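In what follows, a single structure is set out as structure tokens and then discussed.
Yeah, one chain of the complex is gone here, protein chain that is, but the others are all in their spots.
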Amino acid sequence: MPDKPKVAFYWCASCGGCEEAVVDLAEDILKVVEAVDIVLWPVAMDFKKADVEARPDKSIVAAFINGAIRTSEQEEWARMLRRKCQVVVSFGACANSGGIPALANQFKTETILKYVYEDCPGLDNPGKVRPLVKSEDEGRTLTLPEMHGMVRALDQVIDVDYYLPGCPPTPKLIMAAVQALLSGKLPPKGTVLSPDIALCEECKRKDSKPVDLALTEFKRPHQVQIDPEKCLLAQGIVCMGPATRGGCEALCPGGNMACTGCFGPTSRVKDQGAKFVSSVFSNIVPKEEKEIDAVLDGIPDPIGTFYRYGLSKCLLRRKLN
Amino acid sequence: MSENKPKQENLPRVGFYICHCGSNIASMIDVAEVQKYASGLPGVAVSRDYKYMCSDPGQEMIAKDIREHKLERLVVAACSPNLHEETFRKAAARGGLNPFYFQMVNIREHAAWVHEDKKSATEKAKDLARAAIARVRFHQALDKKRVPVDPNVLVVGGGIAGIHAALTLANAGKKVTLIEREATIGGHMAMFDKTFPTLDCAACILTPKMSAVKAHPNITLLTYSEVNKVEGYVGNYKVTVKRKPRYVKEDLCVGCMECIDACVFKEAKFPDKFNQGLGKRKPVYIDFPQATPKVVLLDPETCIELKTGKCKKSCAAACDRKAFDFNQKEEIKELQVGAIVLATGFKAFDAKRSPQYGYGRYPGVYTALEIERLVNASGPTSGEIVLRDGKHPKAVGIIHCVGSRDAKTNKWCSRVCCMYSLKLAHLIKEHSGAEVYNFYIDMRAPGKAYEEFYDKLLGEGVHFIRGRVDEVTDWAMTPDEEGKLVLRVEDTLAGFVRRIPVDMVVLSTGLEPQADAQEVRRRFNIGCGSEGFFQERHPKLAPVNTFTDGIYIAGACQAPRDIPDTVAQAGAAAAEALALIDAGFVELEPNTSHVVEEECCGCKSCVPLCPYSAITFDEVKKKAVINEVLCKGCGVCAAACPSGSIRQNLFEDDEIFSEIQGILK
Partner (left out) sequence: MNEQFEPKIVAFFCNWCTYTAADLAGVSRLKYAPNVRVIRVMCSGRVDPQFVLDAFARGADGVLLGGCHPGDCHYAEGNYKTLRRMRMLERMLKGMGIYDGRFRLEWISGAEGDKVKTVINDMTKKVRALGPLDLPGHFRDWDKELEELEAHVNKDSKKAEATHAG
């Protein structure tokens, strides 16, 4: 009986949603479990790091790594899995482009640490104790991973074979990716495993979008009674759909919420946030600077809005100092 | 992160040439150093410097190198592309290379001529050369498209502008369709009595032109018709026209008007639009005796037969030509034309919008057009100046700038009102002997012989008061104001407020865009200014072109205008249309944009961005489509497409990113 192909799941700086997505395969997960041998899945199974380290290089067929790279430990694991696996799939928005954790790239690491360990309201840390990379306790040396100066996408640390987009990727896409792997019918290296066309293509609200969109203001979602049938942009709500790769079946617009861009850009676009800015602000009405500024004020956090999941992939990579 | 560049082994062979331009470039840039530097760059198969690249030997060198060295791309570092891009494209073509595989580097106007340090100028030249060599790898083979032009023309609007444009085009041998919304051509000019400054009779100078239109073998006159839909693009327009039913067959009626006499209505009862409602007509009527075509029509609102079907139709009985057809229906026609001239004219300002002047409240208050009809010998009073109550006015006040130069209504100056107010002052005085007062802000007499006309009026005893009339009122403060209309005005030259009692007030109403100007301009895909007049391509250099190729504008639809300028503009529009048609084809620069259909998600973000309406949304495919013939190659849509699915030829993302990378490497 030939060995079942080995796969690994690993999580870096992430929320656990990607593991949930795998679990959301529901009955299909049994098919997966039947076909493969899961050798690593921290959220679901026990394992020892040494066991993984002991495996021969390229003995694992594929690793699905989610989460951004923020600590030295995550970097170490990513590098190790790259050696041990034939195929590395960058799984989810955090691995693909930094995800929500990457928004930290707007701040100095020191600023973050100070806030978390000293200034945060409700904190009880009078000694201003900070975690240390190395400390001694009763004659034993304890180490903690070091925090990197910036949040990185997976492919900014190791070479990646495929990308599964989404926050999280949908069970359908995950299943398709697994099946492609098992069948050996894989697209060219570097492919993002979702249609290379923007979200509006599959959004049910598309027909209600006018051909002469002329925005006079932007509204935050809580300021509007959102019409569940009408195009969200047409209602003045920032919807990243036009600048975001599809494949998720427009779940968020279907749930009366605007797309926030988690699938990242299409392959023709280098910087999703910049491209969306290029598009949506071409369609506003005012021509005078003051009036334009008034419309722009409707989006108080542009970096957080346009680079919500992709700040690691912003061409500027992080805020300067 | 992946870089967007072709593999080293697959780099196209680039020929690089740097021009000395005599000493223009060579004195400030070390051309030999740049030539040597370029020769070491990846993909460069040939690198040369030469004294004058644009000369015949220079161009011949390029063509020869292309053939001998099998060059696939060409870069020339010399002067501005705005001077010689075309020259070197042609040189490339002569060598057998697609002319668009060429990129020019500006090291003369942008470097040698503007810097003073040889070292930094040379560094700059190297950076720019490297950038162009990186960029040109991504160039695609392109062609200039040629689109044939249909030689027929449509002129929309049968006023003096449309008439003159149509005649000019027809005389040049083109087949013209002239379409007019009213039942007769002639427009506003047909309503005037005399025209300034010559006091020519308007009808006398206009009617010969109207007859010429009717008689011209190259002109098809479609009156009582409107354009319903316009499709297509320059040289190839398909226009759908709707013809309203006259209930009279146009080719049978000879205009004898016996039917009007025979009508069951013995007296004319209904307000006559041509006479501004001052006269009356019957349900069967003709606008005025010289109407062209000379064909009567029936008004479906007042004709008993058309409304109830129960009339003895004495009109039809009186017609020995059997021209009546009570069942006539609206007709739809389709025209194919290459060019369209819009001459849809203006609308007079509705004086009710300035209620302080009492129009519509006081029967003694008239608009200028109403007075034109009153002083006209063929008008409702045969030229007698008589009020609605039959009395003859002893004093007449003419108020300038009604609905013009007014922050509350229209800000612009309507250009013709001062002159026609002077004209009306003259005519009223001549016809009635009344005292005439003109109330003006400034006297605008800019045209040929206009100032002289004003001078003449000054000598005729007309009273000129400089001041904006505050109100027209019938409230008398003194006995001599009883029964009069009092104009209250600040006489700014005299320095006090006056009350001038008159019997008749004339409001010199301004010119506005037609009421449906917005609808019309959208139908033809042209733009409008903020006041609503049709938008010219350039206010000084292209006053009759629009942003839509093949569509021209003339006359008051573009801005308030007098007759001489209107005729001149109509001729200009005709000339532009002729230039298009006689060229026979339109050649299009290939730097247009196109949507990559399989990449487009149908988000419609691009559709409203194009000022040339080149982008439409295909409702069946649910994708954006760019008409490459209409596209002028600005690239706004390519930048705006949020999924990167629009490409602009010669300015693709790859090309520009490689240029950026080349500069900064």
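The chains carry the letters A and B, assigned in the order they are written, with residues numbered from 1 in each.
Here is the rule we use: contacts are C-beta pairs under 8 Å (C-beta built on N, C-alpha and C of every residue); 3 or more make two chains touch, one makes a residue touch a chain.
Quick caveat, the model's predicted, so the values are computed rather than measured.
Within the whole complex, the absent chain has one touching residue among B:A111, B:C401, B:I465 or B:C603, and that is B:A111. Contact with the chain not shown here comes from a single listed residue; of A:V23, A:A44 or A:L144, that residue is A:L144. Within chain B, the residues in touch with the undisplayed chain are 80-82, 106, 108-111, 113-117, 120-121, 123-124, 127-128, 131, 527, 547, 591, 609, 611, 632-636, 638-640, 648, 651, 653, 656-657, 659-661, 663-665. By the touch rule set out above, chain A reaches the unshown chain at residues 10-11, 42, 49, 72-77, 79, 106, 134, 140-146, 148-150, 157, 269-271, 273-275, 277-278, 281-282, 284, 286-287, 289, 292-293, 296, 299, 302-303, 306, 314-321.
Note that in this section only the chains that are shown with their structure count from here on.
Centre-to-centre, using mean CA coordinates, chain A is 53 Å away from chain B. Touching chain B in their complex are the following residues of chain A: 155-156, 190, 196-201, 206, 209-214, 241-243, 245-246, 265-270, 275-276, 278-280, 282-283. Across the complex, chain B meets chain A through its residues 1-2, 598-605, 607-609, 617, 622, 636, 639-645, 653, 657.
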